[in-house]
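Removed: one protein chain of the complex. Kept in place: all other protein chains.
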Amino acid sequence: MKSAHKKAVIGKAAVYIILILIALIMIIPFLWMLSASIKSDREVFQMNPFVWIPENPKWSNYSDIWTKIPFGRFVGNTVYLTVVVTLLQLLTSSFAAYSFAKLHFRHKNGLFLAYIATIAMPWQVYMVPQFIMMRKMGLNDKLLAIICLQAFSAFGVFMMKQFYEGIPDDLCEAARIDGMSEYKIYAKIMLPLSKPALSTLTIFTFVATWNDYLGPLIYLKSQEKKTIQLGLKMFISQYSSDYGLIMAGSVLSLIPVLIVFLVLQKYFVEGVASTGLKG
Amino acid sequence: MAAPFYDRRRGYVLRVRFGGRGPGKAPDQRKADYGPRTADTGKENHHMPKMDEARKAERLDSLQGRLTKLIADVRTEADIRKKRKMIGEIGNLNRRIDKLKSGRVLSREAKRDLVAYSFIAPNFIGFCVFTLIPIVFAFGLAFLRWDGSNPIEWAGIGNFMKLGDDVFFKAALKNTIIYCVGTVPLTMIASLALAIVLNQKVKGRGIFRTFAFFPYVASLVAITAVWKMLFHPSKGPINNLLYNVFHVAQEDLPQWFSGGLVLVSMILFSVWKYMGYYMVIYLAGLQGISAELYEAASLDGAGTWNKFRYVTWPQLSSTTFFVVVMLTINCFKVYDIAVMLAGGGSGELTTSSTVLVYYIYQKAFVDWDLGYSSAVAMVLFVMVLLVTIIQFVGQARKEKA
Partner (left out) sequence: MKKKVISMVLAAAMAASLLTGCGDDAQTDGPGSSPEAGTGSDAEKSPEAGTGSEAGGDSQQGGSGEAVTLKWAIWDQETTAYWNDIKKEYEATHEGVTIEMVDLGSSDYMTVLATELSGEGTDFDVVTIKDVPGYATLVQKNTILALDDYIKKDGVDLEKYAGATDQVVVDGKLYELPFRNDFWVLFYNKDLFDAKKVAYPTNDMTFEEYDELARKMTDTTFGAQVYGAHYHTWRSAVQLFGVLDGQHTILDGQYDFFKPYYEMVLNQEKDGVARKYSDLKTEGLHYSAAFSSGDVAMLNMGSWFIATMITNLQTGEYDSELCGNWGIVKYPHAEGVEAGSTLGTITGLAVTSACDTPDAAWEFVKWVSGEEGAKVMASSGNFPAIMTDEVKNMIAGLEGFPADEASKEALSVSNLYLEVPYAPNVSEINSVLDSYHGSIMAGEMSVDEGIEAMNTEVQKILNQ
């Protein structure tokens, strides 16, 4: 009995040690980023002795980044893109998903197959023809191009559909008997129930759009259209050794995604579980 | 083929087959079609045309009779194929009855279709224009010679013939495959292990989960900049540690971002960045395993390892399938990681770090050889398709067994 208890304690301890180690590996790069962002270029690589917080923190890194490059504009562009794309994605995919999950109509399977088939199709395969097409439509160097590109993904529809299928049909049926229109059922019954799925989709879309690099690289050319990722990359290639500034910019670029994630994360595992993403 | 069910802990849960369609989707979904539409009849009555009432009633009766019989039969039918056929028949009958009853120009199902399409349209139009059409276009482009401005020429399979002789393409293909082969199993194992640990009842597991997910949320540009500092060949803390603590000679210090090591760095980075994401998927999978199975295993005297082997692993097989497919697809798409870790200021990659997507980009937007670029893209597509099919077949076989 005692040895079993001992064993359990040791097991617990081992689990904690492993967890702490993993947490450190996960978090140290971020701590390094924070630490380097308030250091001068000379202190950044100083190892002997290494300090996390320098004696004279160089807070000016955080203000300089806004003047060295049009950081404000980059942030503005990215916020605009991300918000619009996320809203459109949530709206259109939950709308379409409701139809696929709860309504019966002709060509349903065919249409859904079109979505499914493209999930396994990497965007990179058709990014070139897509660009040529968008250019023809006059969307080159327009923020609208990125919106068109990101807002109508098959993934969102697929995800939301899986979730809606998990909601019993009886709910809709009952509402139909009460004479509710399908639109009303969607708005009054389905949407309020889909918080976990919507949160999950928000996290995915927000993260993907905020952090997208190749899409904006192809479409957004002029300085005033660039997103934060392009801007940061540009800054890094221009001021490669201004580590403090680069890190300050990086920290700033992380804050919005982290906030969104932290706010929505309580629904996250549930959302993944209920949207069929686990297989 | 489990039906969705409500679980107090997890909300609505549905086990889905990836890419699944057909009847497995949800038998109960058809429930709505089963019965005659009693609820509607009263409402529709006043739409009835005046003439031929008697004949209509007669036909209605016969249809209703067939319907009732079919519904009774369908419940007892064992053969799934026949059952499916009958269900379809029921739907048809229902539709005919509705039509007969209402007699409107816009039939009931046409109206129903319209409503359904109106739900789909906003997404589908965008999806069609910006995804489906370019995909079709991509297949055609691979057989053309075009620089985006001058007249298009037919190239036939010329673009594909050129691939075999292209050193940069071969390097890109090789590197991409090595990257996948390294990343997929490592990420899978790491994320599964992490999920199992974080599924235990430990204090603060919420915080740990959040931490593990941080790298996934972080932007690549920002976080690769940090990695390049940490792994800086001559100044970074990692090599500093190797030099000062492990006394590795200065010229033997690993050059993390060039030569053979660059792929290793990319793999390590990728595992670090994405394991949190797959961990969440595994967590969701783990929570779907019923505790009774573990209890039963305990009663049989199974240890931790055997519990994992005989309960956890087989129960997670569909999750693993999903994880592996997603991981492989994502690995084949690698671009940013390579460019940012190995590319330096100008983002140029050498033969030791080039990857397929980088080459697609270069050929298209630097050399403007759009057809050739599309041919490379087709190779990428075929690789992804092959992996998905192999996984799919493997999974199907496993399920049968």
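Per-chain numbering from 1; labels A and B assigned in written order.
The working rule: a contact is a pair of C-beta atoms (placed from the backbone, for glycine too) under 8 Å apart; a residue touches a chain by one contact, two chains touch by 3 or more.
Only a predicted model underlies this, so the values are computations on that prediction, with no experimental measurement involved.
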| item | value |
| --- | --- |
| Interface partners of the hidden chain - shown chains only, full complex considered | A, B |
| Per the touch definition above, residue among B:Phe214, B:Phe257, B:Trp272 or B:Phe321 touching the missing chain | B:Phe257 |
| Touch criterion as defined above, residue of A:Lys58, A:Lys108, A:Arg135 or A:Lys195 at the omitted chain | A:Arg135 |
| Residue among B:Ala78, B:Ala291, B:Val366 or B:Ala401 touching the omitted chain | B:Val366 |
| Residues of chain A in contact with the chain not shown | 69-70, 131, 135-136, 138, 140-141, 218, 221-224, 226, 233-234, 236-242 |
| Positions on chain B contacted by the hidden chain, ascending | 147-150, 165, 167-168, 228, 231-235, 255-260, 342-352, 354, 362, 365-368 |
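Everything that follows uses one rule, which is that only the chains that are shown with their structure count from here on.
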| item | value |
| --- | --- |
| Chain B to chain A touching residues, read off their complex | 4, 6, 10-16, 18-19, 21-22, 25-26, 28-29, 31-33, 39, 91, 109, 112-113, 115-117, 119-120, 122-124, 126-135, 137-138, 141, 148, 194, 197-198, 200, 202, 207-223, 225-227, 229-230, 232, 235-237, 240, 244, 272, 276, 280-285, 287-288, 318-323, 325, 329, 332-333, 335-336, 340, 345-347, 356-357, 360-361, 364-365, 370, 373-374, 377-378, 380-381, 384-385, 388 |
| Touching residues (chain side chain A, partner chain B) in the complex | 12, 15-16, 18-19, 22-23, 25-27, 29-30, 32-33, 36, 44-45, 47, 50, 91-93, 95-96, 98-101, 103-106, 108-109, 111-116, 118-134, 148-149, 151-154, 156-157, 162-163, 165-169, 173, 176-177, 182-183, 186, 196, 203, 207, 210-211, 213-214, 218, 228-229, 232-233, 236-237, 240, 243, 246-247, 249-251, 253-254, 257-258, 261-262, 265, 268-270, 272-274, 276-279 |
